[in-house]
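The excerpt is restricted to a subset of chains, each kept in its original location.
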Amino acid sequence: MNTFKWSSSRVLLVGFCGLVGVLLMGPTLIVVPLSFTSEKSFRFPPEGWSTQWYENFFTDPNWYESALLSVRVGLAVAVLATVLGTAAAVALSTGRGAWRGPANGFMLAPMIVPGVITAVGIYYVFLNFGLTQGFWGFVLAHTVLALPFVVVAVSASLNGLDKALVTAAWSLGANRWAAFRQITLPLIAPGILTGALFAFLTSFDEAIVSLFLSGPFARTLPIQIFQSVTADIDPTIAAASTMLLATTGFFMVVLGVITVSRNRR
Amino acid sequence: MSVSVTATDESPDAQTARGRPSIVRRLSRRPTTLLIWLPLLLLAVCFAYPLLQMFRLSFTDFVGSTSGVFGNYLWFLGTDTQMTILRRTFAVAGWVTLMCLILGFPYAYLMTIVGPRMRLLMVGVVLLPFWSNLVVRTFAWVILLRDSGPVQSLLHAIGIDDLRLLGNTVGVTIGATQVLLPFLILPLYAALSGIDRSLLTAAHSLGARPAVAFVKVYLPLAVPGILAGTSIVFILTLGFYFTPALLGSPRNSLVAQQIVTQVSELLAFGRGSAIAFVVLIITFVVLGLVGLVTRRYRRSFETGLDL
Amino acid sequence: GGAGGGSDDQQLDGDKFVFVNWGGQATEAATKGWLEPFAEETGASFVTDSPTDNAKIRAMVESGQVTWDVVDNDIGVGMSNCGTLFEELPEDFDMGEIDPQYITDDCSVPIIVQAVGLIYNKDTYGDNPPTETADFLDTKNYPGKRVLWNYPTGTVEPLLAADGAGPEEIFPVDWARVEGILNGLGGDLDLKETLAQVSDTVESGDFSMCLCYLGRFASAPEEVQEKLGIVWDKTYLAWDGAYVVKGSKNKDAAFEFLQFLATKKGQAGFSKHLAYSPTTKDSLEGGGVDVSEEFERWLPDFNEDKINVRYPYDFAYWSDNMDAMLEEWNRITSG
Amino acid sequence: MSQHGVALEISGLTKRYGDVTALAGVDLSVAPGEFITFLGPSGSGKTTTLNAIAGFIEPDEGTIDLDGRSITGVPPWKRDIGVVFQNYSLFPHMKVSSNVAFPLRQRRVPKREMAKKVDEVLEIVGLSHLADRYPRQLSGGQQQRVALARALVFGPKLLLLDEPLGALDKRLREGLQLEIKRIHREVGVTFVFVTHDQDEALVMSDRIAVFNEGHLEQVATSQELYEHPETLFAAQFLGDSNVIHGTLESRGDRHALRVGDRAFEVMDPRGAAPGSEAAIMIRPEDLVVRPVDRESPVDHDGKTTPAEVTEVIYLGGRRRIVLSALGQEFIADEMSSVHDHKPGDSVVVTWSMGQARLVSTD
């Protein structure tokens, strides 16, 4: 229903949005060519090409160990945050009573409180708990930050879920647990999966809390990158982030395929 | 088919259930409610407790000549430098929010009117930045914006010299805008797609030109979505550390940098906490105001959106 | 850990300690020049971290979660926290080979003597390069962006020197004057959080002048070095100390390493990788520490003739006033 | 698939939600194998009653007996009552066969028997060929039949259907009404069917229970309800009607409703006291409309009032005449158009006393 003299303004709009798209993607994608530079510089465009920075990534323990730690933490956070977040979302959606509003707000608070504030607080407390510079410190802190995303994703799924389906299952002889397992869980699985992915990415990308929690024996990839950025010209970051891009892209595509194939039937 | 109603088998259990106090009974009827406790516990220990500790520290931990219960707050509010930083932070947050809105609104709007395939592509573009690391993306701006970088070369080519893009709030605004744009576009898109576009058609049929219909009908309905998106961006900017740290300069520092400096360089937990709580309070005030405005605005009509 | 004291080969086998300094090239140089030889000799292993962060150290010590063992630190901070944040050296520690002028406190082994001078970009100034330190403040005749390290020690002194203060007039620091200098430079000045960033920005050509530690530029590529000019006129000299963090869990290895650094042999390696001078007696120019020829340009020891005024490092003053100085510096720079 | 339904006995059922009283003491007996319809306006408590029977909500007061045994406190999954929901509530992630097998799996019915039963019930609803489809690949009517099959497969003695045809378009709806009646005949289960569509209630039910504001107005067969409604509400809710309000007057065994200066004779006051407010209700097809200029014929037991035609609407096969009389609106339906009325015509409206029903107005 948009004919008439729209077309010129429409062209303008599309053009403008194209520029916004470039602005969004440019800084993300610029690291790809930079990662193949032959010089120890971030000159753009690069003058020669090599794969030395990828080599460096896999031979320098600072890089690959931090990457490994980030993956391990990310996976643990994905599991922990998904389980806890799903539990919370289920409780929030099935519960009755005045406690739900505040509880929901509290669950989402880590998303709202400015990162640096959470970071300082967690740092101070974790220092006393002996949780800095260690796997579990990262896992706990990141889980706190990832929890809201899982709660939001799973809650959205639960809200979209027709409650009558559960009631129907009851009427057909399924008790609470059976109905949850056979009806609710499969139907909110995409939400849970999305939540898990968000949790993993949140942890994998987290820097401000990690900045405080990191130490010589436990440094996550973003912190390794930050230190590298502030300490040295080292195109290894470009290599690292190119691989990051590829890995995340792979996960996204897998998730996409899963959802599409789910929807198809 | 052998089943029949087994009321008799069930009644003892049901009877005891009825006899129990109501809270226990309620829980037993909604056992899923119990699931909230573990996540709540984690948040209490690893989130609320740290914040409380900071709150305590802001009243008890002092460095230098500061003292008195409110010493840290008085110091923060009474130091010119700190107030300059606070004002600057708000200015930057305001700019970033404005930039995000200017860039994000047309984008989100376009998303609501293109076909599903194109929309998927546009969502992909918005989400792409999340695939790479925040620090890397911010650093990419250093590469792009520095004097020897491509953007400056471009500017030189068209005759603009001496425009400093790095080490000041311009750089921070550019970087933060790009980083935060998705946080505006996504909720705004959700809100905009909830607006019934047939209202525009209705307005046309009533004699409104497209531009008038857009301004008089569409924009007012988009206000809650705009408020939701912009308040998120504004609040996130207040807490940004890496972007100003990499693209800005200590001479143009924002509160987040100042908090880190206080805590991490001067080990002034009390002062850092005091700054943090002032920011936190401002955050809540902003959220509260936005919520209030939205609610009042929306009380008159329902669009089905949610903040 | 192993038993203390002796220096038998391989006796530290299995001990792993953490060494911390300012990061980047410095960490690389320390790794190649100090840590690897030491590890080879003793069998200890090490991990590096950066940058040195005294707040973190204090947090570690106060919380009892000490993960850093040896830190390359600012003497001013180290001295004032000797015995509280840093372990005192053992009774039998041998400082015999160290030049006594560098010894400051009971906790550290002095290391890496560094000079702060004026560096400029030859491309920017062409035929009319700055010739004295004061030119740093002369934005009219010498336009271009200036960069400084965002840390008071080693920055305040050269700034005041450029403003015409003699070596004796520096302390106690006149913060109003410093603030005035900074404001005078206005938008032409930027501060960087790490030394690496400082040298990077100068090397990349983004900044045209810098009052900064010279040593770092020696390892830049040939063609970059050629573009940089040095004004020695008023030169500030400083050095660091290697400290053992209080409550270190690897004290044996840590002190063993400090002892290693207190020898000519031990310190010699670093200067091969970064243009900083050792603190051991008469080491350069045939004294046991070899410096490559490219480095000579950047070391004060080889440029004595060009230095008009020396500004020494007043560690006692810094040590006494560190917290206040940091606060003041933060106040005037963050505005 | 042949089993026999059980009797349902509801007494004193009450349910409150805060201030709202959703059910205010509902009493109802349903005979085994009966097809009873709950009819009533939106919010009148039909779903609430159904939910109480199915066990989805706990009533505040009252008892529900199934086959003579109380089912109070029995959780829904142990009640063995089949439920068909308005939007079917098919499990979207399961094929038709799995949906239908679901209740059997909960009951741990052996594989082979399960397959047999699923086949049987799909046969009955005529969907054997679609067993491998997912719900969203089916049309609305087919989904509805799957829901029916799923609710029947485990042999419930009672089947509850909450507006199962509400979402369908008119044509499909009419087809499925007959289909559900057929299945009811075939399986012999007691059906409780909810609707707010009067035509649907008329077409389908053995008996109709008319709900109003949480209580039952009348429970009766379609014909009883249409011809002898007990209350004004029941009269107006089922079918179109003309209602004349007035005050009851009795003289011996002759009764009349006084409206202003006129009195309309009625036959049976049904125990209403003289002087009480009442109304007479006449169905549109029972009104006879004649031109006024003709000489009035003799109506021995009839009543008459002058009126003016305001509108004549052709309804295909019949003609609806909208009239203005006694200060209100009347409607009369004519099958064949003996007289050609036009808006503005003055006419005389007549009815026979036997077709003017007295109903209580409170």
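We call the chains A, B, C and D, going by the order they appear; numbering starts again at 1 in every chain.
The working rule: a contact is a pair of C-beta atoms (placed from the backbone, for glycine too) under 8 Å apart; a residue touches a chain by one contact, two chains touch by 3 or more.
What you see is a predicted model, and the numbers here were worked out from it, not measured in a lab.
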Counting across the entire structure file, list how many copies of each shown chain there are. A x1, B x1, C x1, D x2
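Just so it is clear, only the chains that are shown with their structure count from here on.
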Across all chain pairs, which one has the most C-beta contacts? A-B
Between chain A and chain D, what's the gap in Å when you average each chain's C-alpha atoms? 55
Distance from the mean Cα position of chain C to that of chain A, given in whole angstrom: 39
Give the residues of chain A that touch two or more other chains, as numbers and ranges in rising order. 123, 230
Please list all residues of chain B that touch 2 or more other chains. 148, 263-264
Sites on chain A touched by chain D in the complex: 162, 164-165, 167-175, 178-179, 182-183, 186-187, 265
In the complex of these two chains, what residues of chain C are touching chain A? 18, 20, 23-25, 27, 47-51, 59, 62-65, 67-68, 193-194, 196-197, 200, 204
Chain C residues within the chain B interface of the complex: 53-56, 58-59, 150, 187, 189-193, 201, 204-206, 323-324, 326-327, 330-335
